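With one protein chain withheld, the remaining protein chains of the complex are depicted in position.
Per-chain residue numbering starts at 1, and chain names A, B and C are given in the order in which the chains are listed.
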Amino acid sequence: MAKTDIGPPDYKTMLPPVIQRNYGKWLYHEILKPGVLMHIGESGEALYTVRAASPRLLSTDHIREICDIAEKYCDGYLRFTSRNNIEFLLDDKDKVEPLIAELAVRSYPVGGTGHSISNIVHTQGWVHCHTPATDASGPVKALMDEIYDYFITSTLPAHVRIALACCLNMCGAVHCSDIAILGIHRTVPKVDNSRVPNVCEIPSTVSSCPTGAIRGDMKNKTVTVNDEKCMYCGNCYTVCPAMPIADPDNDGISIWVGGKVSNARSAPKFSKLAIPFLPNNPPRWPEVVDAVKNIIEVYASHAKKHERMGEWIERVGWERFFSLTKIPFTDMHIDDFDMATETFRTSTQFKWG
Amino acid sequence: MAKTDIGPPDYKTMLPPVIQRNYGKWLYHEILKPGVLMHIGESGEALYTVRAASPRLLSTDHIREICDIAEKYCDGYLRFTSRNNIEFLLDDKDKVEPLIAELAVRSYPVGGTGHSISNIVHTQGWVHCHTPATDASGPVKALMDEIYDYFITSTLPAHVRIALACCLNMCGAVHCSDIAILGIHRTVPKVDNSRVPNVCEIPSTVSSCPTGAIRGDMKNKTVTVNDEKCMYCGNCYTVCPAMPIADPDNDGISIWVGGKVSNARSAPKFSKLAIPFLPNNPPRWPEVVDAVKNIIEVYASHAKKHERMGEWIERVGWERFFSLTKIPFTDMHIDDFDMATETFRTSTQFKWG
Amino acid sequence: MEKSKTPLLDQLEGGKWPSFVKDMKQAAEKSPMAKDLISQLELSYKEKIGHWKHGGIVGVKGYGGGVIGRYSDRPDLFPAVQHFHTMRVNHPTGWFYTTKALRKLCDIWDKHGSGLTNMHGSTGDAILLGMKTDQLQPCFDDLSDSGFDLGGSGSALRTPSACVGPGRCEWACIDSLDICYNLTMNYQGKMHRPMFPYKFKIKVSACPNDCVASIARSDFSIIGTWKGVIRIDQKEIDAYAASDLDIQKEVCDLCPTKCMEWDGKTLKIHDGDCNRCMHCINLMPKALRPGKEKGATILVGGKAPILEGALLSSVIVPFMKLEPPYTELKDLIDRIQDWWDEHGKSRERLGELIKRLGMRVFLRAVGLPAVPQMVKAPRSNPYVFFWPEDIKKPDEIAKEVK
Partner (left out) sequence: MEKSKTPLLDQLEGGKWPSFVKDMKQAAEKSPMAKDLISQLELSYKEKIGHWKHGGIVGVKGYGGGVIGRYSDRPDLFPAVQHFHTMRVNHPTGWFYTTKALRKLCDIWDKHGSGLTNMHGSTGDAILLGMKTDQLQPCFDDLSDSGFDLGGSGSALRTPSACVGPGRCEWACIDSLDICYNLTMNYQGKMHRPMFPYKFKIKVSACPNDCVASIARSDFSIIGTWKGVIRIDQKEIDAYAASDLDIQKEVCDLCPTKCMEWDGKTLKIHDGDCNRCMHCINLMPKALRPGKEKGATILVGGKAPILEGALLSSVIVPFMKLEPPYTELKDLIDRIQDWWDEHGKSRERLGELIKRLGMRVFLRAVGLPAVPQMVKAPRSNPYVFFWPEDIKKPDEIAKEVK
């Protein structure tokens, strides 16, 4: 039998020699151009990083191609980033430009550094998950095609981190992204009480509902949903497969803005609702792409340098955000979950628009 | 039978002629000196206001004395303020100084304007209420005696509004005061289940508890309190007299700081817990007086001009507030009610002290 | 010399601040009730505990409120305060008084009660502190004959109150006094005959300085504000510039929206960014005045902590013109109270009901449109309810397919 609990390979065996020598002793870095970093060690040695885009969903042959490139230029060393980009790691300056040239030939976008839009953190969607309200890879591809230039340049006021999750489970830092694209259901789960007794545990199904919309009948081992209280989160479906929630006519995408993770300048913050619903229009989700582009453009032309999306919005006020982006404000934007009152405007301080 | 629903006397019949003439047409004001306001109308006419302190608990004879003064200098016109001070209203400049002189002779403090400490908004305490954890008039008198100079001068960085409430019902803007003095109980109510069936309604008693600590027995019409869940708010006693909560050995006072009401500069905000407990030490509550004085002095020497208590604290950080005032921080300072997570430090941004 | 019977309270007679003990002793000279009150209070000071029983229901004919019943728990020791009810007398709006009116009140009170008052209670009433049950009706009759009426108590509309506003203040953007008085007169029934789930408070401040703490202490807060540019008197700016005031540091740097520019000579305000906080106007009253288009921001839901934690009122109408007879305002108040009355649980304040059922439901019920001014920020949790009409129904879909 195979050994268990051996853990992952020791990362130290994966580090290029220049890193091994300068480990923990880096002095400073420079972004030589979009996608190209130079890190200088206290020793004076330099490490070059060339960052290339990845669709994340990679075939083994694609990975092998990446390996070919890394072997040709990087002595076989590379890494992936926390946003799923590929980083080619070199210590030989002379190989940097040839590497970039080859990446260009092979159509690998190079960029994602500095004040750019880096890769979109995303999830499974229709490719593999059972609860999605939209696809993941598709909208990401459609959007990145359109905002490609922001990946290969560094012209925005600050980093713009976009993430996509295909359901409210939010497998990704979607809740703290400059722009978050979130799949949502909009209709109540369809309870199949012929199956509930066999596949669901009543108490855990009842307690899975954040708004207490589910009533359990312990005797008959069935459940009923109070439609008025259900906000279509799908959590009941996670624990009770007999409550499917997908609805092709009403599922779609919502857009959230202004979150961040870093502690730079302002504290980390959650993304807030910008657009409650956009339809699923595969394969290119034009409504979603347009909406996100609009937000980016308005941000790009109004924010001050180094101001993240959320910092800009907080400075000018959400009322200004809605007037500038021309996104309609609705009663759905107003929180009505448990800490809603914290978001109410408890002051006369506001702008007219 | 007497007429009902006639409503209060028409305020217009109570306005001095100078106000009637300039009603709604005031141009600007000046604070001539602490306690003395001059309002100039568009007409050029002047209204002088002399603000004098009141203990709020007034005897009819004291009110008659106030009337005597108002008749002597103000043609019989006066008003009270939203903080229970007395305002003498004059249109004759020449009478201002004589009025002030007479007030001095009669020991009426004049002040409470501008960057001062005005009268303390307070409640009934042991004088009239049934739920107090402390007295109201007593601590107010003891404290104002000591910080009297801040009433008659205007030397603080900004207004300091102090309020006192004798129990968690908070009859006053205690929850939004620069400094709030709040009577608190610290032991669970003593249920007298022999009386409960007669004087209490079980469902409303059960639902009166913010933390769900009360269990009702509908059959026997009795209640039990889960000691672990009770935080001694006394709300059950309000609806069920058979659950008295006063406890002379454990009742006392807590101190809250940094609230405000005005929209000037920063939005209105709640006061936050500074000192969870100080003992009731009538008649002069020395621990409370010292604690409040300490907070005022630290504020006075550290805040910038125009910075309210809460604005100062938010600028320097609560960690700095606790280190400067030397008030110990405890686990009681950390919220554990329903929106507690909003108060947690969800960032690495903080000062060491 | 005889030993004082109130050694503890006596220690509060000295000091520079006016002493409530002096007032109590003054009243005690005439009133045995006041005398027993001091003695009972001395006992409280000694024992560190109150000596009042849980209040009972007492009142006057035709009214369901206005009186707070109170009984001593030591009538054996303090028989004169065995009953010690208070009467809440609705103050003249703005707490303006002629001495004539005040003296009348004192006379009535000496006749029927302890001679002790609170000028005023935290809600704004003139409080007549301590009377026996049998004096309630005669006292009320005398009050009524003299033109006074009771304020609110219990699950009713409470005595509305207002800042001094146009009576004395140059910043008044609305007629706080008239609005308050008008509403008070209009809602006498709602005030005197408790029919609500719980108390309901209205307070009117004529500008965002909010000198009656309306946003913190009322279920329905009316706060004056303006549209358009802050009016600048350049001559007076020059005068301030020549004075002690450091315009850059004290005014511009503290402007929360940083919408002011000062070059040492001219003051420029980017009014579109101004959030009307009042700070600059407060500091330079001679040079700056609120804009000309005046009205009020309406906010609801303010309250103290019991039961669900304190709430500040929050914006539901960013701007409403307020002219007599205030029809739009009263309609809104009525719609809101009706909704609350219908859906509120016993002892549930308006703010708590909105919290429980959701702002969305509230807005639709009272017919107000959602606007971004209502929130500090949109929701961050994805638990969004959609209205049925936004959802495609299977039958519609079938039609579309055809």
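Just so we're on the same page, a contact is a pair of C-beta atoms (placed from the backbone, for glycine too) under 8 Å apart; a residue touches a chain by one contact, two chains touch by 3 or more.
No experiment lies behind these values; they were computed from the predicted model shown.
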| task | Give the labels of the shown chains that the missing chain contacts, considering the complete complex. | result | A, B, C
| Of B:Thr13, B:Asn226 or B:Thr341, which residue touches the hidden chain? | B:Thr341
| request: Tell me which residue among A:Ala246, A:Leu273 or A:Ala303 touches the hidden chain in the full complex. | output: A:Ala246
| field | Option from A:Val36, A:Met144, A:Ile162 or A:Val188 whose C-beta touches the chain left out | value | A:Met144
| note | Touching the hidden chain, out of A:Ala70, A:Val257 or A:Val288, is A:Ala70
| message | Suppose we count only contacts with the excluded chain; which residues of chain A make the list? | response | 1-11, 13-15, 19, 23-24, 26-30, 39, 47, 49, 53-64, 66-67, 70-71, 76-82, 84, 107-109, 121, 123, 125-132, 135, 137-138, 141-142, 144-145, 148, 151, 168-176, 204, 207-208, 210, 233, 235, 237-239, 241, 246-249, 251, 261-266, 268, 270, 280, 282-284, 305-306, 337-339
| message | To test your reading of the contact rule: which positions on chain C touch the chain that is missing from view? | response | 305, 309-310, 380-383
| remark: The missing chain sits against chain B at residues 168, 170, 175, 182, 184, 186-187, 210-211, 231-233, 249-250, 254, 256, 258-259, 270-274, 276-277, 314, 316-319, 321-322, 329-337, 340-352
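We take it that only the chains that are shown with their structure count from here on.
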| message | For chain A versus chain B, what separation do you get between their C-alpha means, in angstrom? | response | 48
| Whole-Å gap separating chain B and chain C, where each centre is the average of the chain's CA atoms | 13
| At which residue positions does chain C touch at least two other chains? | 208, 210, 215, 223, 256, 276-277, 312
| note | Residue ranges of chain B touching at least 2 other chains are 263, 268, 338-339
